[in-house]
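Following: one structure in structure tokens, then a few remarks.
Just one protein chain is left out here, and the rest sit where they should.
Our next item is chain A:
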């Protein structure tokens, strides 16, 4: 937001050519304060407009310029100079840039340059800014000041402190913010007529200084060229439609309704028994031979993963055969999962041992089973049972190691700790020796066993 048209009118009225000649500076300043209710924000707006009028050389008469400068100062009457937003303007007025950089030849003109002041004007401004009573000078008219004789005045007030403060403030801004220049640029047309009528002048000022998007508030900064990225190159992105025959996938009728499952009847009954108690040798043979005759029968004898532990405990041999037949099944991992997590026993170990020697079990599974065994041995309370289990585990491990079913390196620490803990048991000591021998490379894995694995397992 900038000034409204009405506000602009008032300001221009104060700066009127005739008025500035007849009124004292104080009078004009009072008028300004009377006509505008000056909030901080609004002070900025008025100040910006005044600065623009100075920069763009839109105030023809020297009196007008001086009044504008005075008003700019008076806006912030009583405040410390360094804190006012237009402090820079005053510094620039007193020391135009050419003075700082002693560049000679062509006349330089910077964007937003301010008019150059005459000596009396500078004198006046210095007085204004310095810490002296100003009543006397403000009682004068602009013309009186301009025409006053100040002799060989040299501005001798030290503004370096203020300048330092200002520079500090500036440096806090990012560099890119400091690069803006006003977008208004004078481009005088060379004409013969020199009578500029006031109405046109007011229109111009209002056009620049008023309205929502007033030019006065705009700046240009150097711009990067930012390239937008290319569209993604992708292969085979669009959907190609091929026939899929959705009709082929339709609901199905259950053809097994009321069809007695005769084929598996006997086997199923035997299995039901097998979950509860050990089958006789004859029964075992009958079941196994039925399973042998029909490779798919195994899926129809009612075995589910949850029933496996009972089968293992009561009929380990049947369990082994059945599991071997189920190796192709999609459910085999579920069976393994149950097996590895069931309570450790001679029978479960026997089943696992047989499986390891017959089929490729997932290593993960074997490792999990061993960890399970070791932790069971460690936690069991009954001393007699513990000894028994430890012996079993040791023999089992030796068998696995000798048959190269497990890579002992992967379990080395765990197994070694186990051996040390139970070193009182002969088999554990033997296993420990085996580990050491393996470690030192004393024996390959093909040497003959020191203990008959099989015999011990069965015993």
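The criterion applied here is as follows: a residue touches a chain if its C-beta (ideal position, glycine included) is under 8 Å from a C-beta of that chain, and two chains touch if they have at least 3 such contacts; residues count from 1.
Here is the rule we use: contacts and distances are computed from a predicted model.
*Asks:* Can you match the unshown chain of the complex to its UniProt protein name from these: "Response regulatory domain-containing protein", "NADPH:adrenodoxin oxidoreductase, mitochondrial", "phospholipid:diacylglycerol acyltransferase" or "CCR4-NOT transcription complex subunit 10"?
*Replies:* Cross-referencing UniProt, the chain left out corresponds to "CCR4-NOT transcription complex subunit 10".
*Asks:* For the chain left out of this view, which of A:336, A:396, A:418 or A:432 touches it?
*Replies:* A:336
*Asks:* For the chain left off this view, which of A:6, A:237 or A:382 is in contact with it?
*Replies:* A:237
*Asks:* Looking at the whole complex, which of A:297, A:317, A:380 or A:429 touches the chain that is not displayed?
*Replies:* Of the listed residues, the one touching the omitted chain is A:297.
*Asks:* Pick out which of A:18, A:167 or A:257 touches the chain that's been left out of the picture.
*Replies:* Of the candidates A:18, A:167 or A:257, A:257 is in touch with the missing chain.
*Asks:* Just checking the interface: what residues of chain A touch the absent partner chain?
*Replies:* Output for chain A: 56, 58, 97, 106, 108-111, 174-176, 179, 181, 183-189, 191, 193-194, 196, 200-201, 204, 207-208, 215, 218-220, 222-261, 263-265, 272, 294-297, 299-300, 302, 304-306, 328-331, 333-334, 336-338, 340-341, 362, 364-365, 368.
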